[in-house]
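Worksheet: the structure to be examined is printed underneath.
With one protein chain held back, the other chains of the complex are shown just where they sit.
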Amino acid sequence: MSQVKSGYARPLDLKNGRVDLAHGSGGRAMAQLIAELFAAAFANDYLGQGNDGALLPAASGKLVMATDAHVVSPLFFPGGDIGCLSVHGTINDLAVMGARPLWLAASFILEEGFPLADLQRIVASMAEAARAAGVPIVTGDTKVVEQGKGDGVFITTTGIGVQREGIEVGGDRARPGDVILLSGSLGDHGMAIMSKRENLDFSAPIVSDTAALHGMIDSLLDAVPTVRVMRDPTRGGLATTLNEIAGQSGVGMMLDEAAIPVKPAVEAACELLGLDPLYVANEGKLIVICAPTDAERALAALRAHPLGKESCIVGEVIDDAHRFVQMRTALGGRRMVDWLTGEQLPRIC
Amino acid sequence: MCLAIPACIVEIQNGDQAIVEIGGVRKECSLVLLENAQIGEYVIMHAGFALSRLDPEEAAETLALFARMGQEAA
Partner (left out) sequence: MKYVDEFRDGQLAKGIATAIARAARPERSYRLMEFCGGHTHAISRYGIADLLPANVEMIHGPGCPVCVLPIGRVDQAIRLALEHGVILCTYADMLRVPASDNLSLLKAKAQGGDIRMVYSTSDALNIARKHPDRQVVFLAIGFETTTPPTAVAIQVARAEGLRNFSVLCNHVLTPSAMHAILAVEGGVKLDGFVGPAHVSTVIGSDPYAVFARDYAKPVVIAGFEPLDVMQAILMLIRQINDGRSEIENEFTRAVTPEGNRKAQALVAEIFALRDSFEWRGLGSVPNSALCLAEAYAEFDAERRFACDYVAVPDNRACECAAILRGEKRPQECKIFGTVCTPENPIGSCMVSSEGACAAHYTYGRFRESA
């Protein structure tokens, strides 16, 4: 009779296995899930410490912290997935504050029955995104909820960065006369998501623009440290972000419709569904507001970076007590670009 | 009212079902309300159904009319 191997544990069935309640219970099953799936993929010394929290080196400079929950559905979409989205999203939140992102934490809420193969794909994607960005995932958490109480997986990422010396940016710093720049085409992410949703299925060459922007922002700040506002137009699109800034800064804005880049397929998809690209989410675009004397250099710095090749000037900040964001239409008329009302639902009528 | 969009028939599957294309985006569209629709024709699609054909000659004439309006007024 052969001796039972000591310390043998059957490896996770990553091909056909599913998340079950034991994986969240804090016992062996959870430890195995963490070790074989998460830690193996994220692989860094901090995680390797194996404690409840990651011990990080002292940082010099003002700390910036940001957090984001990700509940996107579907989980996998053209150009990305919930995993890389969650890494990029928090990196971008830090970067637009003028901070260099240093570390990420990731917490997962898994639904009982979620296929481990899908989880592995997501985790691999997160690991790759973190590695490419140079920002490790140093600590995390996992919980499992009963089937029916979660949409497959929800991911929350939190990040810490250090603000660059001498950089002062904020939503309240826009001034009349300032120039508004946009780093590329609008609506790619939102329409890529729409293209996969049930009831609104169409095969279209639209790919999410999800990307980490900190590299491009670094080059921008190297060239123009006096940038006044930076923000990434995610949920609610360009319109919502500009309205927020207009409100915070107590200014108005005038956009030029002809200058705003929208890919033809995105425009067509929006047209089909009665959506306005100005309100559709982006996950790899940057809005920059700077003094007019800085605009040329800022534009050049953005365009020099692979993520900002299509950067352009889309409008200007104006004096307006009502804090309206307006737009000169392609036809030569004027309209408001108001706050988004509720959820952007497709129209038929 | 009636969000409807001109789209080009690129494929016809079993008689009444078609794939139309607009700006590179493809969508399913029913041709059941039209007679003898052909691939390459433009139709006006509303809520998943092609409701009418678009006449390319009339379209060209209309655009020419717009241009003439501008010239006459200038």
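Brief remarks follow.
By written order: A and B. Residues from 1 in each chain.
Please note the rule applied: a residue touches a chain if its C-beta (ideal position, glycine included) is under 8 Å from a C-beta of that chain, and two chains touch if they have at least 3 such contacts.
This one's a predicted model, so the numbers in the text were calculated from it and none came from an experiment.
The chain not displayed here makes contact, within the full complex, with A, B. Those residues of chain B that touch the chain absent from the view are 1-6, 8, 22-23, 30, 32-35, 42, 44, 46-49, 51-56, 58-59, 61-63, 65-67, 69-74. With the whole complex as reference, residues 199-200, 258, 264, 267-268, 271, 273, 322, 324, 326, 329-336, 338, 341-342, 345-349 of chain A touch the missing chain.
By definition in this document, only the chains that are shown with their structure count from here on.
In this assembly, the C-alpha centroid of chain A lies 37 Å from the C-alpha centroid of chain B. In the complex of the two chains, the chain A residues touching chain B come out as 202-206, 264-265, 267-269, 271-272, 274, 347-349. On the side of chain B, the complex with chain A involves touching residues 1-3, 5, 22-28, 46-47.
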